[in-house]
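My structure is below; once you've seen it, I'll send some questions.
Yeah, one chain of the complex is gone here, protein chain that is, but the others are all in their spots.
Chains: A, B and C, in written order; residue numbering restarts at 1 for each.
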Amino acid sequence: MTQKNRVSGGLIDRATTLKFMFDGKSYEGHPGDTLASALLANNVRLMGRSFKYHRPRGPLTAGSEEPNAIVELRGGARQEPNTRATTAELYNGLLAKSQNRWPSLAFDAMAINDRFSNFLTAGFYYKTFMWPAAFWEKLYEPIIRKAAGLGSLSMRADPDAYDKGFRHCDLLIIGAGPAGLMAALTAGRGGKEVILADEDFALGGRLNAETGLLETGDWLNATIAELSSLPNVRLMSRTTVIGAFDHGIYGAVERVSDHLHTPDVGKPRQILWRIYAKQSLLCAGATERPIAFENNDRPGIMLAGAVRTYVNRYAATPAQRVAVFTNNDDGHRTAVDLQARGVKVAAVIDTRADAPLADAYEVIRGGQVVDSKGRRGLTFVEVKQADGSMRTVECGALGVSGGWNPNVHLTCHQRGRPTWDDGLAAFVPGGELPPGMQVAGAANGVFSTHGALTSGAKAAAKMMGVKAAKAPKAEDAPVSQTPFWYVEGCSRAWLDQQNDVTVKDVKLSHQEGFRSVEHLKRYTTLGMATDQGKTSNMGGLAIMAELAGKAIPEVGTTIFRPPYTPTAIGVLGGRMRGMEFHPTRLTPSHFWAKERGAVFVEVGNWLRAQWFPLPGETHWRQSVDREVTATRASVGVCDCTTLGKIDVQGTDAAAFLNKVYCNGFAKLAVGKTRYGLMLREDGIAMDDGTAGRLAEDHFVVTTTTANAAKVYQHMEFVRQCLFPDMDVQLISTTEAWAQYAVAGPNSRRLLQKIVDAVHDISNEAFPFMACGNITVCGGLRARLFRISFSGELAFEIAVPARYGDALMRRLMAAGEEFDVTPYGTEALGVMRIEKGHAAGNELNGTTTALNLGMGRMVSKAKDSIGSKLSERPGLNAADALMQVGIKPRDPGDKITAGGHLMLLGGPVDAAHDQGYVTSAAFSPTLGSMIGLGFLKNGGLREGERMRLVSPVTDLTVEVDIVSAHFVDPEGERVRA
Amino acid sequence: MSVHDLEPITALGGAAPQVDTVAGLTCTEVTDLALASVAARLGQEKACAKKLKALLGDAAPGPGKALLAAPFSAMWMGPDQWMIGADFATHEDLEVQVKTALRSTASVTEQTDGWCCFDLSGDGIAPVMELLCPVNMRSLQSGDAQRTQIHHLGCFVVCGDPDGFIRILGPRASAGSLHHAIVTAMQSAL
Amino acid sequence: MIINHPLLGPRDSAEFVYLGDASLIDRPDPETATAEDWHAYGYLRDNPAGELRELWFHEGGDRSWLVVTRNTLTHEITSVEMARDVARAQGRSK
Partner (left out) sequence: MRYSGFNVIKQALTGHKGWKPAWRDPEPKPSYDIIIIGGGGHGLATAHYLAKVYGERNVAVIEKGWIGGGNVGRNTTIIRSNYLLDGNEPFYEFSLKLWEGLEQDLNYNAMVSQRGIMNLIHSDAQRDAFIRRGNAMMLNGADAEYLDLAAIKREYPFLNFDDARFPIKGGLAQRRGGTVRHDAVAWGFARSADSHGVDIIQNCEVTGFRIENGKCLGVETSRGFIGAKKVGCAVAGSSGRLMAKADMRLPIESHVLQAFVSEGLKPVLPGVITFGAGHFYVSQSDKGGLVFGGDIDGYNSYAQRGNLPVVEDVCEGGMAIMPMIGRARLLRMWGGIMDMSMDGSPIIDRTHIEGLYFNGGWCYGGFKATPASGYAYAHLLARDTPHETATAYRFDRFRTGHMIDEKGMGNQPNLH
C-alpha cells in the first residue's frame, strides 16, 4: 500500500499527488513534502550509507543539519550530489538516487568495511601504507580514493544559470520562527526596511513542526499576511544566510527554482544576495542533540524533535510503532504528538529517575537504551532499566532527545567564540558577535515559545528604536537540560554519523595525544562531514572533556565558519562564466574586421584582430608573412585603439611627466611626441609609451594595452599622494578615440587622401615624432601622430570612436591603389621584433632600463620615480642582462621564446645559464626566425655564437647574437 | 559643424540604436549624447565653479549628484571634476564649447565616445537594477548619480525617476557585455 | 568590507584597489635621503596587528586615493581621509 505511514493532519496538500522516484522505484507524495518525509510516508527508512563503514542509514533530522539522508538528486547534467533528502522539496517527477553504495543501497558490498572497523580506526592510514614507497600512488591510494567520496558529479557543465544581487536593509532578520516573526512585525510596523530570511520554504519555524505552542491557532498565517502587506518588509523564504562578513555584509542564497523540475526560461536556479544590513538579528533557533549509545545509527533512529516534525508538519510517521529515548521533557512531547496521530508509542525511555509519568504510554524511568537491532532498519532496542535489568522494546523508530544546542553558527563567522552556559549545558552566543548583530529566541538559549516571541520583539524594538509588537499567548515551559551525552560503556556509538566517528575513536584520539578540539577534529574527522558536525561536535567535545578531566569549555569550543550550509559553487560564480567570465572589449574596427574574416585573439579583455586570412591561405603564417611584407613594401593599417590613452592637462603637466617618466619631458616642444619609459619606485621598468604635446599644458600619453589601468592608477597616486600641489589633471580617453597605425612607405600618400588639405603632413611640415590636431574627410576632428612601432614611415591617426568603423573602410577604399593591407597583432609583433622594440615580453616586471638597453635614458639631471632605487648594485652588475637580437645559424632552424642561452660547447645547466629568449617570430623580411632576448653582458657580445636550448620543447639550435635592430638599424625609413 | 561624410555606428555596432523590451521595461541604446569632462585647475576651483554655474544655469552638482538640465546637464565625477552632457546633434563639439566657457579655469577633455549609454524606462527598474549593482534602489532619488560596477564594468547610474527612468553610462568598448548583462537581468527579474 | 568615503559615503570595498601602508606617502627627499632611507621606504613595513593607516584607490568610483585607518585584527575602520589632504598636511607639495 502506498504512503502506509501517512497520518492525519499536517501542512501537505493532499488534493494534489506528486510522483517521484527513488533508486528506480516510484512513489507518491504531496506538495509540502520533502523527499525524506515522502519516503517515510511510504515506509522507506533506508536512504543512505555512511562514509567509511557504509552502514545503512535513514534520516536523523528533519532539517539542514542532516548527516545521513543525503542523495543524488535529479539526473543528467543537473545531477546534484549530497543533497539532503530532509530539505529537498518534493516536486512532480523528482528523481533521486542513493549514493556511496555498490551495487545497491540494500546490499552494499563496501559494507564489508564495517566488519573490519576494528582495523579502520581513527587515523589508521597514517600508520601504514608506507612501504614500498612507490605503492602509495600505484596501489593504496587508488583504492582509498575509489572508496572515498560520497555523491558523484555528472561531469557535464551545469546547464542552469545563477544570478547575483544586492539588497539593503535596516534590519536583517535571520530565521522566521517565533522570534524572527515577532522581530519582523516589530521593525516592520515601525517603518524600518526589513529583510526576513529563512532557509525553509515555509515561514514559521517550530510553529510548523509543533502542536500547542500558541493559544490562537491562526496567528502564524495572520502574521505572514500582515508582513507581506508591508512594503518595507521583504520576506525571503528558501533563502539561507550563509555568512556574516565585514561591516554588515551578509551572503544569502535564495533557491529560486530548486523546488521546480527545471528553472523557467531566463530564470536562475539560485541567486546569491549580498545583503547590506545596518543591523541584523539572528533568530536561527536551536538544534537538538542526540544521545550516543551502541548502534545508535540504524535507520529509524532519529532525533525526537524530527519525529515530531515529520508527524505534525508532514503527516508522516517513520514507523507504526515508535519509542522515545530522552533526558528531558521534550521527548514526552514527541510521545504525545505520536499518540494524537494514532501512532503506537512503544515506550518513553527517560534517563531521569523522576521523569513524569503518563497514562497513555509507558515511561521507563531511569532507563537507558544500550543497544539496537535491525540490519536495514530498527526492529527493537535493548533497554537497561533503573534496577539494572535488561528488556527489549520493539519499535520501528526511536526518537532521541539529549536536549538542545542554540544555533550560534553565524555568531562565530568573525571568529567570536560562543560561551558555555552551565544552566543550559550548552554553548550560547558569546560576547564578540559580528558588529551590528544581536541574537534572540532559541538561538540565544531562550527555548520556550513565549520567551522566543517576546525576546524577538524586544530585541528588534531596542535595535530599531521602535515599539515592540505584542506577542500572542504561548507555552512557557521552564527549560531543564541536564547533560547526558552517551550511555555508559558504549563503544561503537556514533557521534558523527556521516563520517563514522564513534565514542571509541574519540577515546583513541585522546589516548594518542590528540586532545585539543582541533586535533580531535582533524585526527578523527569528527564534524568534517557535509553537516559540519551540527549534531555531533558537542558530543565529541563532551567526551573528550570527560577523558581529559576538564570542563567542556576548557577543551575548546568548536568554531563555525561560513557557509552555514553547503552552497552550490555555481551560485557563487553567478553569471560570470563561459563567454561572460570577463567583459569583452571590442575595438572600433571590430565589426569591419569580422566582415573581413579576421581571426581574433584575447588581449586582456580586448578582442583584437590577430591576422586577416585571404582565400587560399591555409596556414596562419601565410597570412602574417603577407601582411608584414605588404606593409613594408607599401602600406598596412592596424587598429591600435587598445593602447591606453591618458589625457594629461595642467600648468604642471610637463613637470608631472618629468616625475613619472625616467627620461625628460620638460623641454618637449608643442607638436612633438616623445618615447617615455616609466619605472616603478623600485627601479624596475613598469611601462613604456609615447607622450604627445598638443599644447603647453596638454599632453596625450599612451600606455601599453596591458598596463593601461595600472599606469593610470600609478599616475593618480603620484599626483594625489606625492605631489598634491602640482596643477595637473588626468583622465582616460582610451575608448573615446579610434586609433589606427598606418605604416609603410606609402602611408603618407594614403593619409594625404584622407587628411583635409589644409593640413600639410609632408616630411618637412610633419616630420618624424610630430603630432597635432587635424581634420579628415571634410572636417571630422582627428589627431595625427607620426610615430612608428614597425620601423617604417608610419603614422597613428585617431578619430572619435563612433567614426572608427567608417574611417577604416575609407582607408581601405582610398588605399586600394597602394594595395593597402590590414594587419593584425601577429604582423605587428613580427615587425616590432624586426625593429627591436621592447614589448610585454621584455617589460616583464623584472627588467631595468639598463637591461632594455636604455640605461642612459634614466636622467640623472632630475628626480623621477624609480631613479634612486634603480642605482642599487644588484641592478647594475657588470654582467647585467642586456637586450640582444638572436638569429639561428641555419636559417631553417627554429627559435623558441622561453629558450635559454648557453655557451657553445659549455655545460647545459642552470649554473651556466647565460640568458633567455623573450620573443621570437619568423621574419619574412630576413627569411628566417629571429628573436629578442636578454643576455649577460649582452651589449658586448654581438657576433658571438651560442647555443639556444629549450629542453621542455625538445629544441637545441646554434644561434648568432646580433643587434636587436634587425631592420633599418639607422632608422632612415621612419624619417623618410 | 563638420561636413565630413563618415557614417557613425552605435556602440553596439548598429546603424541605429538598439531597443529591447521585457515585460513593462524598455532598454534603449542612447547615441545622441555629447560628453566632455571638466576638471578645475589647481587654485581655480572657485572660478571654475562660477563659470560652470554660468554655463549650466545652476550650481555644478555635488558628490553623487547630477544636474538634469538642458541644454547642458552635469554629473559629479570626482573632487572638482564633472562630466558635462548635451545633445550630440547640436553639441558634437561640446569640448570646444565648454572650454570656451571655462577658459583657463579648467581642463576639458572630450569624452563623447568614451562611453556607451543605455536608458531604462518603464516598470521594474528596481528588481532589475538590484541584480546588476549594489546601488540602493530603495533610497535612490531623482538627480542621484553614482559610479558603480555592473558585472565588473565601471559604470555611472543616473536616476531620472526612481520608479520610471534610469540612465546607465558604461565603457564604450564593452557596450556589448553591458547590454547583455542588462537584458539578461531584465529577463531574469521580470 | 565597507569604506565610508569622505565625499560619497559608504561604499563596498570591492570598488577600491588596495596599495598598502600610508607611509608610502612619505617618499624620501631625493636631495637629502640616504640609500638606507630609500630601502626603508621601499621595503620595510610596521605591519601592525592592530590599527593601520593604509592607501586605497577608488577605481570604481571617483578615482580618489584614500587613507583608511583600519584594524588588521578586526577589520574595523575608524577613519577615512582624502589622501591628497593627508599628503598636504604632511608637507608634500610639488
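Here, a contact is a pair of C-beta atoms (placed from the backbone, for glycine too) under 8 Å apart; a residue touches a chain by one contact, two chains touch by 3 or more.
This is a predicted model, so every value here is computed, not measured.
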{"item": "Which displayed chains the unshown chain touches", "value": "A, C"}
{"item": "Among A:66, A:89, A:108 or A:160, the residue in touch with the chain that has been omitted", "value": "A:160"}
{"item": "Selected from A:465, A:549, A:616 or A:845 as touching the chain missing from the view", "value": "A:845"}
{"item": "Of A:519, A:594, A:749 or A:862, the one touching the omitted chain in the full complex", "value": "A:519"}
{"item": "Among A:25, A:146, A:667 or A:860, the residue in touch with the chain that has been omitted", "value": "A:146"}
{"item": "Residue ranges of chain C at the interface with the undisplayed chain", "value": "1, 13-14, 18-21, 35-36, 39-40, 42-49, 52, 54, 70, 72-75"}
{"item": "Chain A residues touching the omitted chain (full complex)", "value": "51, 78-82, 118-119, 121, 124-131, 133, 136-137, 141, 144-146, 148-158, 160, 162, 164, 243, 245-246, 249, 251, 272, 274, 413-415, 508, 511-514, 516, 518-519, 522-523, 525, 529-530, 532, 561-563, 566-570, 572-574, 576-582, 584, 601-603, 680-684, 686, 840-841, 844-846, 869, 872-876, 896-900, 908-910, 913, 916-919, 949-953"}
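Please note the rule applied: only the chains that are shown with their structure count from here on.
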{"item": "Between the pairs A-C and A-B, the one where more C-beta pairs touch", "value": "A-B"}
{"item": "Rounded Å distance, chain A centre to chain B centre (Cα mean)", "value": "32"}
{"item": "Separation of mean Cα positions, chain C and chain A [Å, integer]", "value": "28"}
{"item": "Numbers and ranges of chain A residues touching at least 2 other chains", "value": "276, 652, 725-726"}
{"item": "Interface hub residues of chain B, defined as touching at least two other chains", "value": "81, 134"}
{"item": "Chain B-facing residues of chain A, complex", "value": "161, 163-168, 193, 266-268, 271, 274, 276, 575-576, 580, 582-587, 590-591, 605-606, 641, 647, 649-652, 697-698, 725-729, 731-738, 775-781, 799-803, 805-807, 810"}
{"item": "Chain A to chain C touching residues, read off their complex", "value": "245-249, 276, 414, 435, 652, 655, 681-682, 709, 713, 716-717, 720-726, 863, 867-869, 872"}
{"item": "Sites on chain C touched by chain B in the complex", "value": "7-9, 12, 14-15, 59-64, 82, 84"}
